[in-house]
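The complex appears here without one of its protein chains, the remainder shown in place.
Right after this comes chain A.
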């Protein structure tokens, strides 16, 4: 659906040239939901504006929905939908008029029926006479989606689709984005600086930083690139009466010995009666871990595993946390 090669964009400002996007190569297959994850200013929006024909690349090109960005922008435009970060509805124009104009500009057959169908899907029923400025944040965002979807594009571009929404509206929008793919077979390319969003929504993630793609993969693949999962064990300590900490020492020593035999365990840190382990592929190692401890006579009171987050991935790749980079 998208094949970008060497796509780059520099801006000339009074203070010199800024390389917003420094040559990105990637592809997106039909039916995928792919996320562009990175802090603000990383080049996400610039890339999206190039792919949607709004901004001419200074170098490189891309084939979008079967048409070359440089030689056939009109062909690209007919086959894509785009929802900008700030939306695109005029504040004072009633919802019905905006949708009607959009449908007629795309030459949608039977626009009234298409609009009714979209409004039912996107929970915009009964709002057609209301101006966009009188809608709630979530309704407004669903109107933006409806404007982008009116001509049933096979490829949708969403720039920060849930920025500024409350958690409930965000979940609701995720549901609608998944539905685009499931019911209309659309391919979705979105940008986000929310880790949860990339994690919950995307089949595949491209991590962008300083105008370059620094990593690419499924959320799980990316997380596995970070040094393992964190498993925390709380040990059940046998009662030694007057010498309370003797049991601790004995239990932790036995646990250590048992864990040292396991190749998946990279690191073990003991604090009191809890042991914090760094483990490769924690989900697979967990059963083996429990069996070994059992065999060594160590009783486990509680066991917790934390998977690394995409923030840990970003931290490993760039040395900065995504949250602080975004701030």
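Basically, contacts are C-beta pairs under 8 Å (C-beta built on N, C-alpha and C of every residue); 3 or more make two chains touch, one makes a residue touch a chain; residues count from 1.
In this section, contacts and distances are computed from a predicted model.
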What is the missing chain called in its UniProt entry, if the choices are "Transport permease protein", "DNA-binding protein", "Nucleotidyltransferase family protein" or "Ubiquinone biosynthesis protein UbiU"? "Transport permease protein"
Touching the left-out chain: which of A:91, A:164 or A:272? A:91
Touching the unshown chain, chain A contributes residues 52-54, 56, 73-74, 77-78, 80-82, 84, 86-93, 97, 101-102, 104-106, 147
